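Mind looking over this structure? Questions follow.
Only one protein chain is missing from this complex, and each of the others stays in its spot.
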Amino acid sequence: MTIREKGYAHWDGQLRERRFPWAPITWLGIRLAFKKKYFKFIIFSSLVPAVVFLVGIYISERIEDFQYMFKGNKQILEVNPAYFKTYLSSDFLLFMMVMILVVSGAGLISDDLKHNSLQLYFARPLTKRGYLLGKANVIVFFLLLLTLVPGLVFIIFKLLFAGDFRFLASYPWLPLSVIGYSLFVTGFFCSYTLLFSSLSKNRRYVSILIFAVYLFSDILFGFFYENYKKPAFALLSLKANLQQVGSWFFRLKPAYAVPWYWSLLILLAFGIAASIVLNKKVRGVEVVK
Amino acid sequence: MTSIPPTDFRSFLSSVGRVFAVFFRQGRKARRTRFFFLFSFLPVAVSLVIKFNQVFSGKPGREGGYLFTNLIMLFYLQMIILILALFYGTSVCSEELEGKTLAYLITRPIPKAAIVLGKYAAYMAVMTGMVILGLIFSFFVLNVDRLLDPSLYGLLGRYLGVLILGLMAYGAFFTFLGSSLKRSIFFGLLFSFGWENVIQYFPGSTQRLAIAHYLKSFLPATSSGRFSFLTFRLEPTKPGLALLMLFAIAAAFLALACLFFSKKEYSLED
Amino acid sequence: MTAVIETSKLSKWYGNVLGLSDVSLEIEPGVTGLLGPNGAGKSTFLKLITGQIRPSIGTVRIFDQKVQNNQALFSRIGFCPEHDSFYEEMTGWVFLTSLLKLQGFSAGEIRSRAEKALDIVELSADKDRLIRAYSRGMRQRLKFAQAIAHDPEVIILDEPLSGLDPLGKRKLIRLIKAYREEGKTVIVSSHVLPEIEALTRTIILIHQGKVFAKGDIHYIRDLIESHPHMVSIRCDNPRGLAGQLLGEDYVLKVRFGPDRRSVLVETNNRDKFFALLLSLLVKNQMEVEEITSPDDNLQAVFDYLVGK
Partner (left out) sequence: MIAEISDLQFSYGPIKALDGISLNLAEGAVGLLGPNGAGKSTLLRILLGFLAPQHGQGRVLGFDIRLEQARIRRHVGYMPEDDCLIPGMDAVTFTAYFGELSGMPRQEAMKRAHDVLFYVGLGESRYRFLETYSAGMKQRLKLAQAIVHDPKLLFLDEPTSNLDPQGRREILELIQDISSKKDIQVLICSHILSDIETVCSDVVILNKGRLAAQGKLSELRELHYRLYEIRIKGEGEGFTARIKALGCRVEETEDKLLKVYVPAEMDIREIFRVAEGEKCQVRHFVRSRTSLEDLFARAVGVD
């Protein structure tokens, strides 16, 4: 007969070095986000456009059945790169993405700052980069769910509905564009959100910042553009910049006559600045109380 | 909020005044105020840029008054007062819970409704200060060449009035959200940038369900269709009625906020 | 003496979690200690009697007035909350004057009262520093200052001593004691018996949301006296000592410690037992190393009262 020893018991497993030490942070972040009722609501409503566009793909294959609805206006429903770009950089989708950032991203770091829990993370074999990556990937998950996943699904369904590979043959680079653009937008929004989240302990304040800066940059652009009619002002707007870069990814003419690489540079500069600030902020808390 | 007998009304008002004094000071000193102050001065910077550009490029550009009406004003109306009211309005109740400082306030010989009203008034004053200064500066920058035109001042006064009314109504609504919901910011954003915008495109009386509708009823009709972010078909309400409605909205939501704050038991966890 | 605070059948639930159950009490002027382990319902009780939350059942009256929706009462009550939270961006001085302002004083009076209160808690030198930069002891004293600055008749302090180092504790205890002399009603909650003992003799024992005992601390001490109690004695001849103890009927159990040098005795009459022990030790000229009571603490009393 064996009797369980009383008192502290050792764990007989072996601590391993994980390939992705940050993975638990991401999973927990995602699970916690889904615990909020209204968050599910937002995610589902953000997926509405995806469903609409999917239906559009279906209709485009059966265009003759729906002829009576369009009265010969076939142009609307041609599935081409522009169709993808329209989905991926539509105002509504971007707005919903910002809302998701506000709801699921604002608290990522600021809650840890508020509750002093950074020290718990850094008492583990976790680097600062690992910590930030783990947090960022929560956002990555949700944003890719809205960009990459629908994009790829569109391609697959287009091929399925068409029954042949003509579509892919005409635009062989399209899957790469979808992947590239989705990753770019996601990467930008990650640095954007984490930057603001690390600025304050007050989540309400962070939420407002995330939302206001995005909207403000856009209004500023609309303002100057209206006044001077110079497309270069598009560079002021985060949204327009994202859309400009999006056009390049999909080999389309940008909506504003500014070279796309300016937009790219601006967004990249923003991202780099954000990571510098993050690096400083997260370290600052780790050391001094 | 219980009905206050007239004899107590003076003491109630003086309580409100005291809360106001404390939080007006606190609101001015807080670090966040500095940020929001800068934020509400961004249009001034924009005006300066425009003006300098006009002066140096030599091109006459658009007329200052036109720019002021169509750009700066809408900047404030559609963006700044919403953000300010959202943050400060929800702060009235939420910051006491988040900072766990509620107990200091509700163990004072002051009716709970007075706390809400006093803080609301204090933050209103802070916000109004920011917005008014910003608007006036922008006004002078853009109209620097024809400051003697008296009709301009009438316009300025009307715009200031609209913004203040806007802050008042939105502030009251967000105060109510802050007193009743945990996720007040989220719902506030949905309301101010979702609902308020969407509903303006609906025909008929539907648009009367938005606060923005009444505010815009005071403004001269804009040449619509020019700006992507402000196209809508306004079917204005008469100014008198709009004024009444705005006051009614503010009063109703403040009353609700006071009611919630007095009756609700907030748990201080998290 | 008339009761200042009266509660009857006070009960409180949070959802389905019990906060406080059926508390009927009268609290008189002087210092009353509210004693109970963490989570016993002390804070709930204090919040109920200050009207911060509404009772699910029962009533509270202070100065024979209702507490609910009677904010005017707070000019006679000072409350020191449990949370270590402040308006961190204020200085100590601004914090205190702001709250005094809310009490309804005139500008001159606010100034003099704030100065006096800061003087009492010895924070005058630091009054212009931000509260954020205060140490734990200073924060705790500032919290106390805001509760007494308006010179209330009833002072309610929720865990005022927690988190303080021994020196800080001593300072605060001295401050609180000063108010006892002035005929004020002071309620202090704590989870540490010696802290309360240093302050007062009138205590309320609260546990699991119920009041288990109320009254003079001697009464509580007597309760501790009369319930079976373990005493451990380590000496050179434990078995000899044990033999001499066995004959008494108030000695319930005798056991020997694993180190062979100590004896554990359970008794239900401490007074007699210790008297006997002392005389035996002296008579036998024993070398005593240690006398301890392993379960002489609050929890033991509660366990006894709960009937464990």
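In order of appearance the chains are A, B and C, and numbering begins at 1 in each one.
Everything that follows uses one rule, which is that a residue touches a chain if its C-beta (ideal position, glycine included) is under 8 Å from a C-beta of that chain, and two chains touch if they have at least 3 such contacts.
Given the structure is predicted, the values throughout are model-derived calculations rather than measurements.
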Contact partner of the left-out chain, one of A:R16, A:K37 or A:K229: A:R16
Hidden-chain contact residue, picked from the options A:K40, A:R62 or A:R124: A:R124
Residues of subunit C in contact with the chain not shown: 17, 37-39, 135, 162-163, 165, 169-170, 173, 191-195, 197-198, 270-271, 274-275, 277-279, 281-282, 285-293, 296-299
Contacts of subunit A with the absent chain, listed as residue ranges: 7-11, 13, 15-18, 21, 23-25, 28, 32, 35, 111-112, 115-117, 119-127, 286-289
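To be clear about the criterion, only the chains that are shown with their structure count from here on.
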Geometric centre: closest chain by C-alpha means: B
Centre distance in Å when subunit B and subunit C are each reduced to the mean of their C-alpha atoms: 48
Whole-Å gap between the CA centroids of subunit A and subunit B: 31
Cα-centroid distance, subunit A relative to subunit C, in whole angstrom: 54
Complex interface listing, subunit A residues touching subunit B: 38, 95, 99, 102-103, 202, 204-205, 207-208, 211-212, 215-216, 218-220, 222-224, 226-228
Subunit B - residues contacting subunit C, complex: 2, 14-15, 18-19, 21-22, 25-26, 29-31, 99-101, 103-112, 262, 265, 267-268
Subunit B - residues contacting subunit A, complex: 32, 39, 42, 46, 50, 53, 61-62, 67, 70-71, 75, 78-79, 83, 86-87, 90-91, 94, 98, 183-186, 189-190, 193, 226-229
